[in-house]
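Structure, as structure tokens:
Every protein chain except one is present and positioned as in the full complex.
Letters A, B and C mark the chains as written, and numbering starts fresh at 1 in each.
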Amino acid sequence: MTEVETFRAPLVARATDRSRSSQILEQNWKGPGGIAGWLSTVDHKEIGKRYLVTAFLFLLIGGIEAAVMRAQLTQPNEHLLTAEQYSQLFTMHGVTMIFLYALPVLSGFSNYLWPLLLGSRDMAFPRLNAFSYWVFLFAGIFLYVSFPLGAAPDDGWFNYVPYASRAYNPGINIDVYALGMVLLGISTTVGSINFIVTLLRLRAPGMSINRVPILIWGTLTASVGNLLAVPAVSLAFFMLWMDRQFGTHFFDVSAGGQPLLWEHLFWMFGHPWVYAIVLPAMGIVSDGLPTFCRRPLVGYTPVALSTVTAMVLGFGVWVHHMFATGLPAIAMSYFSATSMIIVIPSAVAVFSWIATIWTGRPVFTSAFLFFAGFVILFVIGGVSGFMTAAVPVDLQLTHTYFIVAHLHYTIIGINVFPVVGGIFYWFPKFTGRLMNETLGKWTFWVMFIGFNVGFFPMHILGLVGMPRRIYTYPEGLGWGPLNLIVTLGSYLFAIGVLMFVVNVLVSLKRGKVAGDNPWDGPSLEWSTSSPPPVYNFAVIPTVASRYPLWEARLHQGDDRSSTRQGFLLDKGRETMGTTSLDAEPDVILKMPSDAYSPLLLALALAALFVGALLHSWWLLGAALVVITLASIAWLWPQRSLSQIET
Amino acid sequence: MSARCTLVPSVALLARSATTYADTPMSYLHTYGPAGDPITRLGWGLGTISIAVISVIAVLLLGGLFRHRTERASDDAQLAVGREGGGMAWIYVGVGVSTVVLIICMGWTLVTTAIVLHPPSTPALTVQVVATQWWWRLRYTSANPSRTFTTANEIHIPVGQPVRFELASVDVIHSFWVPQLSGKMDVIPGQTNVTWLEADKPGVYRGQCAVFCGAEHARMALEVIADTPVDFRAWQDDQLREDPPPGSVTVRAGQRVFQAHCAACHAIRGSDAAGIVGPDLSHLMSRRTLAAGSLPNTPGNLAGWIADPQSLKPGAQMPDHLVSGPDLTAVVEYLNTLQ
Amino acid sequence: MSRRILPSGIVALSVMLCACSHSEGGSASGPPATGLPSGGEISALPMGHIAGLTDSAALARSIPNPYGDNPQAIASGKALYIKMNCAGCHGYDAKGNMGPDLTDTYWRYGGLPAQIFQSIRDGRAQGMPAWGAALPPQEIWKLVAYIQSLGGTYSVDGTPRNAQRPELVAPELSSHADDAPR
Partner (left out) sequence: MRNLVRSPAAGALAPSPRIEGRVHDPVHRHTPRRGAAIAGALFLGLPACGYSLQAADAPAAPPVSTNNLSGATLNSSPNDPAGEWHSQARDFANSRYSPLDQINTGNVGKLRIAWTFSDGTLHGHEAAPLVVSDTMYVVTPFPDMAYALDLSKPGASIRWTFKPNPSPMALGKACCDAVTRGIAYADGKLIYNLLDDHTVAVDAKTGKEVWRVMMDNLETGATMTMAPLVVGNKVFVGNSGGEMGVQGWIAALDVDTGKQLWRAYSTGSDKRVLIGAEFKPFYSWMKGNDLGISTWPDGMWKHGGASVWGWISYDPGTNLIYYGTSNPSPRVPAQRPGYNLWASTIFARDADTGMARWAYQTTPHDEWDYDAVNEDILMDLRINGEMRKVLVHFDRNAYAYTIDRTTGEVLIAAPFAYLNWSTGFDAKIGRPIVNQDKEPRPGVKLDNICPPDIGGKDWQPAAMSPRTGLVYAGIFNICMDLTDHEVGYIASTPYDGMEMQRHAAPGGNLGEFMAWNPATGKKMWAIKERFMTMSGALATAGDVVFYGTADGWFRAVDARNGSVLWSQKLASGVIGQPITYLGPDHRQYIAIYSGVGGAATVRADTSMSGFPAQGGTLYVFSINGDSIGAEPALPSVSNDAGAPAPTANRGQQ
């Protein structure tokens, strides 16, 4: 029985690639490989890639749904779809894009990059990370299983009652929505916990809180926001399910319930959520743009603080989704004011990016084009949001295509463009190969022009009075030609996305081999090989500034980060735990090895929700038993993780 | 190929489209009543500021892009600037200007909110609107109960006076919206929301349900017809006048068919039909549209609608196969007498 | 990286493609788009006037409710129950008032779906109005679906959901004893 060491002073060593220590580290961190490895891996890089791939598949599915809807709206009185099919399509388009693509893709980036950016060997809770992915995948499948049965959710992504109540929607459609969202909420919540603890405890020594990259700030703020908002709305979904199945009256008007209660509960989560799906993306730009401007980001502190302020204010603006519900004018004016003030943190970020471009020497790579294009789309989306913050104007704009335009500019503009740019930027690090630059530039222009031609006329459609979610419209309202332009533009944008996917698939095999740091980026991930070894860092680096790889050339101060020399930590899977603010070395963290319990627990949880959906209580019971056993297995104290004091 | 050449055409597109689209029926680029005009002015103001901001940012961005452009990161070792600083001024100036603009807009917004909240004078007329899945029931109330009557989907209001609307829903959330007269107001079951409209000049102003309310949300339109006070009074009297009893044989047969097949859901004042499941059909032929604005009101459309409503408005509550053949022609003939 | 694109993606994509093929009505009001007999077929069912008990019961036992227990049909049947003033006679809880109780298993004119359909369509002697003119067959079948959901009716295969006496298919039609209306 190996004697359990509880205290050891870590060796300081020099990292050489083929040194004996890297073989030992390889043994410690390599999973079994093959199918068993695939199911049981807890490596943050594997989970990150899976998040990215699954999220992009949902993006494509959501895109197909959008394409079918646009075909239906191309001309007045079109008969391609029935009203019910259209309702299910626009609901699944919304749910897929906002819940199954937007945050998961950012989780993909963050899961892959956080340990590399922070100088750690893995996330704080590797098994929780795997569990979070599996639950997300099963929630996606849970929502999509209803489609072939023709019983997909059909009341929009914010699912207003009483149309969502049993009296007007007696099928299982809305139960699939409610339970699916609670399941997805579990994945998001545990993911948020994982990110927050990783930020507080697993930074490389010396990387104090004001030296972490902006992507970290973005994801951290999003995680704190989700930690507060997602459990609350999961309760609201559960209340809706109880109303529908067990005759409670939370939202039932005839017995004292209130439809407005649902609107408030949903949007209190809704607005923080839409900030959670854009702040990390803004973080990607804030980290990627400086590399291509050949200079550090202008105003690191203002941008970091504006990210946090945006989320804090984000909790105080939700009624701007409900200006037309007849609430008292005083209340609405308050929320109108907060919705206008929230423009300021965004302004800080925009001017910081422009200043970085203006005072830097921009290098026109594809990634940079996406980041630059993002800035203008961000501003267009921002100002159209600012217009809806004015209560009386919103009484005309709300529930029309102006809002559809605004939400597409913000979500595609602020999430999709940075994500695609981020893939161009970090593809070499993920795969060791560069993506094709010329195809990349063509992809940008096709996507940028397609997007603007497709979605800018939606503003005009909104101004000429086209309401949201109508599956057809009569002639004579002037909506026909504009809808045609929107459809063509959106198809062009779709072509752009396909070009990007082709670029990714082709570059996997035939991309130019990329070194460790093809773009001469400043942050830690560029100090590792491409793709990084399974243990990330041979020795835990020490950090002395915000831009470790640019310190020499920025000649500020004389202490230097060192990625060649640091703590060895090769006794099993270990990484360095540091204090929260100043990141001083604090403890050696023993990391759990690959395990099946996350997958098992996720499967049992999914079975629990399927049992609840189908009212088969024995399945529910069985799932509960398996959940308990899997949890015990998961939390069983392991000697190898020195969780047992002998 | 720079971003600039795409921005210019889109701004032009916006300007050109503004003029051509101003007069489409549902456009609120131009409104015709005191409840809508202040909103439109504020809307144009904020819109102009937005376009200005976009243009400024676009110019700055393009400027920044082409100022020190380098072909390739050839001498990658070399960084743009040694010093960390520089560029903070951008943030201070940019955020400062933005904050000032925001505060001005906020002030203008509060003023406009106050103006449009309440009608200038207490409305003489109150219309009770009941939104139900996929049409609008209207009840004109008045101090003298016998001048209280019910109609559907077509609201008449006197020009130049504010009219109060009490909105109630009997099933799901709808939204009462006549864009050319004022902002929308959601109709939420369990509570009565109040809004007001006023038209400066006579005309037909189209409205539509704005919140998703089920299968035929797309075909739940309404029309507000502003009449001169004289015409409005005439219209009210006309609605209160009972149609003469059917004269010819076929019309009498048509009334019998109507009483047998349709009276359970529809009402015609003056006859024995008084159902409230469907719209009140008194003086049906005086209305411009059928099935909540879905199709213009012509005898041909009426016959087509009665014969097979599910093909024109699938999901509507009106069932198919209710009357056909000679019954259909008789009942259409009878309905045509309801002027 | 490419190896791992396949597994989770294919499931979602295939699910999506076969989705648009058919979809049942989600909202309560839309008539079920497919999978159910259309209005015309239903009215063509061989109803015939129910003469003697023998053939009518067998005939009635052979005609199930085309809507079965489709939740949309039950919901719109319940809405019709209120709108067509059935609640006035049979009570808002269908426990009976002027008209008989529809939740128990005593059916004066027969508790099979086809017999309830006929009671609604042609009316009954003791004051039940005939709804055949105002409601086409598919709307009446929705009302029958709602009444069946109350649990007191007999199912077509003869096994009543909870009635003790399955042979009590149509007491009134068999004997003309003066009944005691509830």
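Everything below uses one rule, namely that a residue touches a chain if its C-beta (ideal position, glycine included) is under 8 Å from a C-beta of that chain, and two chains touch if they have at least 3 such contacts.
All figures in this text were calculated on a predicted structure; none of them were measured in a lab.
Visitor: Which displayed chains make contact with the chain that has been left out?
Guide: Looking at the complete complex, the unshown chain comes into contact with A, B, C.
Visitor: Using the touch definition from the top, which of B:156, B:174 or B:269 touches the missing chain?
Guide: B:269
Visitor: Determine and list the subunit B residues touching the chain excluded from the picture.
Guide: Touching the chain left out of view, subunit B contributes residues 141, 144-150, 170, 190, 240, 242, 259, 263-265, 267, 269-270, 272, 274-277.
Visitor: Contacts of subunit C with the missing chain: which residues?
Guide: Listed in rising order, the touching residues are 82-89, 92, 97-99, 124-129, 134, 180-181.
Visitor: Touching the missing chain, which residues of subunit A?
Guide: Counting only subunit A, the missing chain is touched by 253-255.
Operating definition for what follows: only the chains that are shown with their structure count from here on.
Visitor: In terms of C-beta pairs in contact, which of A-C and A-B ranks higher?
Guide: Between the two chain pairs, A-B has more contacting C-beta pairs.
Visitor: Which whole number of Å gives the spacing of the CA centres of subunit B and subunit C?
Guide: That pair's centroid distance is 39 Å.
Visitor: Between subunit A and subunit C, what is the separation of their C-alpha centroids in Å?
Guide: Centres of subunit A and subunit C (C-alpha means) sit 48 Å apart.
Visitor: Round to the nearest whole Å and give the separation of the Cα centres of subunit A and subunit B.
Guide: 37
Visitor: Of all the residues in subunit B, which ones touch at least 2 other chains?
Guide: If we look for residues of subunit B contacting two or more partner chains, we find 214-215, 314-315.
Visitor: Would you give the residues of subunit A that are in contact with at least 2 other chains, written as numbers and ranges?
Guide: As it turns out, subunit A has residues touching two or more other chains at 82-84, 87, 163, 168.
Visitor: What residues on subunit B touch subunit A, complex-wise?
Guide: Residues 1, 3, 6-7, 10, 13-14, 17-18, 20-21, 24-29, 36, 38-40, 42-43, 46-47, 49-50, 53-54, 57-58, 60-61, 63-65, 67-70, 72-73, 76-82, 84, 86-91, 93-95, 98-99, 102, 105-106, 108-110, 112-114, 116-117, 171-173, 175, 177, 179, 182-186, 188-191, 193-194, 206, 208-219, 294, 314-315.
Visitor: Okay, in this complex, where on subunit C does subunit A touch?
Guide: For subunit C paired with subunit A, touching residues are 1-2, 4-5, 8-9, 11-13, 15-16, 18-30, 33, 71-72, 74-75, 78-79.
Visitor: Could you please specify the touching residues of subunit A with respect to subunit C in the complex?
Guide: On the subunit A side, the touching residues are 38, 49-50, 53-54, 57-58, 60-61, 64-65, 68, 81-85, 87-89, 137, 140-141, 144-145, 147-152, 154, 163, 166-171, 173, 430-431, 505, 508-509.
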